[in-house]
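As you look at this complex, bear in mind that one protein chain is not there, while each of the others sits in place.
Each chain gets a letter, A and B, in the order it is written, and its residues are counted from 1.
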Amino acid sequence: MAEAEGGIGPSHWTNAAFVAPYMLILLGMLFMPLCLGIWLAFQDYDMLGGWSGGVGIENFQNLLDDRIFRGTVRNTLKFVLMTTPAFVALGLFLALALNNTLRRSALLRAIFFGSSVLSVTIVTLVWRLVYLPDRGLLANALGLFGLPGVDLMTSQVWALPAIAIVTVWWIIGLPMTLFLAGLQQIPPELYEAAALDNAGRWRTLTGITLPSIRRTIVVVAVIEVILQFQLFGQALLITGGGPDNSTRPMVQFIYEAGFRDLQLGFAAAASQVLFALMLIAALAQFWAGRRKGV
Amino acid sequence: MADLSLRHVSKRFGQVEVIRDLSLEIPSGEFAVFLGPSGCGKSTLLRMIAGLETLGAGEIHLGGARIDTIAPGDRGVAMVFQHYALYPHMTVRQNMAFGLRNIATPPNEIERKIADAAEMLEIAELLERKPGQLSGGQRQRVAIGRAIVKQPRAFLFDEPLSNLDAALRSRTRIELARLHQRVRATMIFVTHDQVEAMTMATRIVVMNQGRIEQIGTPMEIYQRPRTRFVAGFIGAPAMNFLPVAAVREEAGHLVVTLPGGASVTTTVPAAGLRSGAALTLGVRAEHVHPGSGAPARVDVIERLGERTLVYANLSDGSTIVYDEPGDVVLQVGETVHIAIDGAAAHLFDAQGMALHG
Partner (left out) sequence: MQTYQRGKSLGDRVLLAAVIGLALVWLAPIVWVIGLSFKPNEVLMHSTGGILAPPFTLKNYIDILAASSVFSWMLNSTIVAVGQTVLTLLIASLAGYGFARTNFPGRSVLFVLVLAALAVPEQAIIVPLHTMFAAADLHNTYAALIAPRLAFPFGVLLMTQYFRAIPPEIDEAALLDRASRIKIFFRIILPLSIPAQATLGIYTFLHAWNEYFWPLVSATKPAMYTLTVGLASMQTNFAQTEGIGFLMAQAVFAGLPVLILYLFFQRHIIAAVAGGPIK
């Protein structure tokens, strides 16, 4: 899907009527708020006090000085670093397994994908119950082995990993599906040639399969980084950001600054920082992928 | 019934000039075939007539009225596409009715026209099927039917036979020729297959690199090619081309020598040609006679059944192909003697233009 190719028939401005409804919505609902947001980030503007003029980069300086904001950046990065490798590794494992056991794979694929059609509210509802220290599913399972229940949600160490597990359970379907699509693109002749060369299972995997889907691996990693930077609902609904801010992500900070404290300029500045971090992370990965000759 | 007239038409895609200042008149009721190698611009020219490509320059007139400035649907032409382009979600009947409905034809008239066309093309029993349920040949007929019901002033065909198998292709050739006699509309047919051109055309337009090389009836094109390109493109096997030198004049006609030294008396007037000029002699396989003349060594024998093609090397290494009967007894490596029928041979100058008598 690169640039537009030639259409049919002579060029005439009336044909633009086909794209006009969408372009108007795109400008009004996406590009206009984007520009407004960039402007807001340099203003002292809060819902209660009103607009008190431009403040240059003061909002950004305040963010840098804000201990809680720095904490949310740290939490978000930690979360991205926890989940992205998990999504890539588990997604790839499932795709490889399902790609080989073809007959069973439709049902298994449906199971692993199914959880991603649920909303974040349902997912967190289910998992809060799973994590309930005394009566949760986890406690029940530990009980089978005679172990006491643990309260992950109030642990500064374990709360964020617990949210990461929920997230992986929720949307493992996306990376799995992308990897499956990538695996289906590999020409079967490659495997036939490898079999004729007496390549074993491991050699086939490392010599043919993985090199063939290197591009997909980079794409999945980039997509996951971008998605996981946007962590919000799970944290808000499972831990509310606690304990002691140890799970509060950047998006929750934006939400609270903008919609609870109504500091619009400050929240908009935080949004720009998030946007910039996401772009940098995605570009860095593409660049790293390119360097490896993907 | 209309004259189609193209006046100084040209077209470029980006840097590439695909049609170069091309002018052409096709009298009404002709079956004109645009013939040329792949990429020479045949389809582009046809699509410009249909209005699917804009003109870079020039004008197109049909039936006395200028059409290149009006919308494709208003030009009074119908097109049969190479891959048929039937509407996949409509039945055959709906496919044929779609264009008629768009010009608000009364329903009973639509029915009548579809019934007539279906009968003529023997597709009456297919009317309620969708294109996906038809064979390639049937789709072909439906595509033609969709064009016929519109009673266009001109039919445009873009290689419509190229997806058919050999037997069906030759049958459809005959049917198209018959159809042309019946509807008497102007037909323009694009192909790179010279057999299709020879068998169906009342007039062939040979194209090369966006220009017209020659226009004429099939036999004119075959017997009196105007350029070396046309001579080589028409006829199977391809015409033999041998480098020759003009040596002398004999009763006003030019005599040339072959690489091996043998001489051939042509029917080309010698006037204006100096002796020793470098020329190319062109001769078709059927005008090369074995038995006497220059010695040659048999290289490849191609048996076609009713006749046999023999490829033989002359003494200088150049290859010449000639005809033998189907059951000729011959071995590769044998030496044969061949003579060229000078009266049927062609001569081309260094620019590739034919010298005619």
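We adopt the following convention: a residue touches a chain if its C-beta (ideal position, glycine included) is under 8 Å from a C-beta of that chain, and two chains touch if they have at least 3 such contacts.
Everything quoted here is computed from the prediction, not taken from an experiment.
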| item | value |
| --- | --- |
| Which residue of B:Gly14, B:Gly64 or B:Pro88 touches the chain not shown here | B:Pro88 |
| Residue among A:Val157, A:Ala195, A:Leu210 or A:Ala288 touching the omitted chain | A:Ala195 |
| Those residues of chain B which, in the complete complex, touch the missing chain | 50-52, 71-74, 77-79, 81-83, 85-89, 98-99, 102-103, 146, 150 |
| Residues of chain A (touch criterion as defined above) contacting the omitted chain | 1, 3-19, 21-23, 25-26, 28-34, 36-37, 40, 94, 97-102, 104, 108-115, 117-122, 124-130, 132, 135-137, 140, 143, 169, 173-174, 177-178, 180-181, 184, 188, 191-192, 195, 201, 226, 229-230, 232-233, 237, 240, 251, 254-255, 258-259, 264, 267-268, 271-272, 274-275, 278-279 |
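In this section, only the chains that are shown with their structure count from here on.
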| item | value |
| --- | --- |
| Chain A contact footprint on chain B (complex, rising order) | 52, 54, 72 |
| Contact set on chain A toward chain B in their complex | 8-10 |
